[in-house]
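The other protein chains are all here in position, but one chain of the complex has been omitted.
Just so it is clear, A and B label the chains in written order, and each chain counts residues from 1 on its own.
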């Protein structure tokens, strides 16, 4: 056992913290309020290499381990989860699959620009009627010999408009059910693709979530990721890693809210003393600190397993479930500690509370995590 | 052309400083160490000069006098873009001693331009750069806000209420203040990866006297309470400044 971070881990954490404080904090409230996509901020994120930090250096990525990724995600999510989710989707849902299962040609053509952050990726799995139940894909990819013909609609797509590269999941052999699903790399500007309006969300309002419609879209055969029928497995495997990203995001949301609440409680006075000196507040903060610490260990454990090449799906589901629930609880308490100030936008905690809610829903709801975890118990 | 940047390792500016052993030693538990802010700006400018292809800067080296604790800071400097790092293994307690150590290194290793921050945010000594210039018998330019290495070497420096441009020749010591670079750089993932392979050389300290030592620390007394004045009656403030504070 070793609970020490390396010097490099800390350097990456500090870099992410400096970036978040310097580049993300100014304007975060306005971007959220008006749902403005963080174009400039994402560009800088790319320059620093965060968008492809998990990709190996051979493919122009940062070559960093998953522990570093957890630390960076936490720091960025403390300040701006809309930016964090862009980074998470690109790294763990899109780049990871292409690096692990793609052909050399696919890596050269699609992975490298995404690892450099010049292009952004999106992961198109959810459908209007296939959310938690991802097996029931209605989007089809008919095998036309030299290409697939894709038709259907994808929903809740993070980076839906900003992405240049999609990974699209679609049914090729309906009779094989989920074993007939393929994963295709699709260029967003291919003819027949249209992007729906910006979803007007409760939180993470600056990230661009859209539906994407496919109408007779031709996708070359060589753009299939992995073997024929590997799509569903790829989706599930990608989500195992993606959950480490979202768990770390939830961790960041929680610790960001906690830090603000702690600072506020040390400054704000009521009944003649700082409110942290009232036990009712002090105990709240103690509970928050304990749960955040536990969530952090869950995230780091899952990341460590992944870095060691050990199975991590079970651990990442636990991390996501626990961190998301913690984020919801902690942000709610942080708003409470701030009182009326917590309910107005200027103090950040209400935004963090809205962001926390999404971590319980996307990349597998808390309920789905429980299914994954309980199935793991029976293995 | 080679540039040497002197780096001091200091507690993060937001750190709450605490002391131990009857207030005679800094309590370094829980301290986050950073590159001294002025040194970091100096390094940023040095890297800009190297990246500007018109200049013939082919090496930016950072140097620090300190214990092994400071290596994290030096590696950050490498990740930001310095080509190599030198640590002189000594406790940096006295400016004369620190400047003397760097001078010993400079006598064996030629650099054309030496950057030093105008002060360090820990002991606020503000003397290493000028002492180094004196040890080396170099000219030293203080309060430097810009260095240009075009056809002529032109240095801008702040003077009270204005600025001055100075033409100079190498070698010289530029003692820099805010303005020398816009903002410090954040290390990129690529930079952090490349830093793994860059040299960080540790060299033993030279025999030099330590002329000063900090024998005790003391926390300032808490300030009295702030007297609040009704914004509708600001003339009361004028009255208080005149008759109570007596500062008008």
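Operating definition for what follows: contacts are C-beta pairs under 8 Å (C-beta built on N, C-alpha and C of every residue); 3 or more make two chains touch, one makes a residue touch a chain.
Keep in mind that, in the parts below, contacts and distances are computed from a predicted model.
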Chain not displayed: protein name in its UniProt record ("Amino acid-binding protein", "Electron transfer flavoprotein subunit alpha/FixB family protein", "Cation acetate symporter" or "Nitrogen fixation protein NifU"): "Electron transfer flavoprotein subunit alpha/FixB family protein"
Omitted-chain contact residue, chosen from B:69, B:110, B:166 or B:202: B:166
Touching residues (missing chain, whole complex) on subunit B: 11, 13-14, 16-17, 19, 37-38, 94-96, 99, 118-119, 121-131, 133-135, 139-143, 145, 154, 158-168, 175, 178-179, 183, 209-220, 223-224, 226-231, 234-235, 237-242, 245, 247-248
For subunit A, the residues touching the chain missing from this view: 267-268
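What we mean here is this: only the chains that are shown with their structure count from here on.
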Whole-Å separation of chain centres (CA-atom averages), subunit A against subunit B: 39
Touching residues on subunit A, where the partner in the complex is subunit B: 7-8, 10-12, 14-15, 18-19, 22, 47-50, 52-53, 57, 61-64
Residues of subunit B defined as touching subunit A within the complex: 71-72, 75-76, 79, 183, 186-190, 192-193, 196
